[in-house]
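Only one protein chain is missing from this complex, and each of the others stays in its spot.
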Amino acid sequence: MMEIRIHGRGGQGSVTAAEILAQAAFKDGKFSQAFPAFGVERRGAPVQAFTRIADHKIRNRAQVYEPDIIIVQDSTLLEVVNVFAGLKPSGVAIINTAKAPGELKIAHTATVRTIDATKVAMDILGRPITNTTMIGAFSGATGAVSIDSIVTVIRERFSGKLADNNERAVREAYRQVGGK
Amino acid sequence: MADKLNESAVTEPSSSPATKTGAWRSQRPVVDLDKCIKCYICIDLCPEGAISALPEKGGVQVDYDYCKGCGICASECPQKAYTMAPEEK
Partner (left out) sequence: MMPRKTVVEGSMAVAEAVRLCRPQVISAYPITPQTHIVEDLSKMVADGELRCEFVNTESEFAAASVVLGASAAGVRTYTATTSQGLFLMFEVLYNIAGSRLPINLTCANRAVSAPINIWNDQQDSVSLRDAGWLQLYCEDAQEIHDFQPIAFKVAEDPRVRLPIMTMMDGFVLTHTYEPVELMDQELVDSYLPAYKPVVKLDVAHPLTFGAFAQPNTYHEIRYMLNRAVMGAKPKIAAAFKEFNETFGRDYAPFMEEYRSEDADVLVLSLGSVCGTIKDAVDELRTEGQKVGLVKLRMHRPLPKAELRKALDRASVVAVVEKDISMGQEGIIATDVKSAFAGHDGPTVLSYVAGLGGRDVPVPDVKKVFKEAAAWKGRQAPDDPIWLGLNTGIIPEVQ
């Protein structure tokens, strides 16, 4: 089973990102589960959302304590939240930042992948909403969920120009992270 | 080590200064004092009361412990003296 933890701020669509991943994984033929760290939230507050993906029905309802992958939608969170807490030593961290992994000075054995998702989102969506972009990066970096299923889900959730632009953002992020 | 709970589970009221809302920020306002004409519109409009006048020479300063980066100051400054810069160091 793969456990993913998404870090964002209220209003950045972290919960939606977790849901899209769960829906896309399901279209890939997997079992999935997505939920937020439930609670009181306000715009701008650090939030977490979780996705579990497995080849068998997922029964565990506890929180995710040792994620395999973390996605950090907003690099300012690195200062205020310990996003690496519990991340498996051989895990992967995908971080939205203009900096290179080495510049972030991360003391963890996880593989760190970076992408300037804010720039991709601003260029293609015109707004700094990075959730779909980060999902594209996740697919490219890990291959855990197929880019085609992600695009299918996005086209089901959004319509018209919003669907077109989100698809472009997702595919661009996927490409930038070296997705095959 | 966490404080112990009290038997009646009462809590003491907090106060605004106790919560450093600057941590909420993803962008910060940076003022160019050469452009500032000391109209102090930004001080009046800041929802946090996080901007104050500089003593003696005048001009403004932002208290980054509390500034939430809402950008109202930058938006309302008639001289466009503020820029909103990304928070990432």
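Order as written gives the chain letters A and B; numbering starts at 1 within each chain.
Here is the rule we go by: a contact is a pair of C-beta atoms (placed from the backbone, for glycine too) under 8 Å apart; a residue touches a chain by one contact, two chains touch by 3 or more.
Just so we're clear, the structure is a prediction, and the values are computed from it rather than from any experiment.
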item	value
Options A:Glu19, A:Asp116 or A:Glu172, residue touching the unrepresented chain	A:Glu19
Positions on chain B contacted by the hidden chain, ascending	1-7, 9
Residues belonging to chain A that touch the chain removed from view	18-19, 22-23, 26, 31-36, 38-40, 58-63, 65
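Rule of thumb we're sticking to: only the chains that are shown with their structure count from here on.
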item	value
Geometric centre distance via CA averages, chain B-chain A, whole Å	31
Touch list for chain B against partner chain A, complex	23-26, 68, 87-89
Chain A residues touching chain B - in the complex, by the definition given at the top	9, 44-45, 74-76, 79-80, 97-99
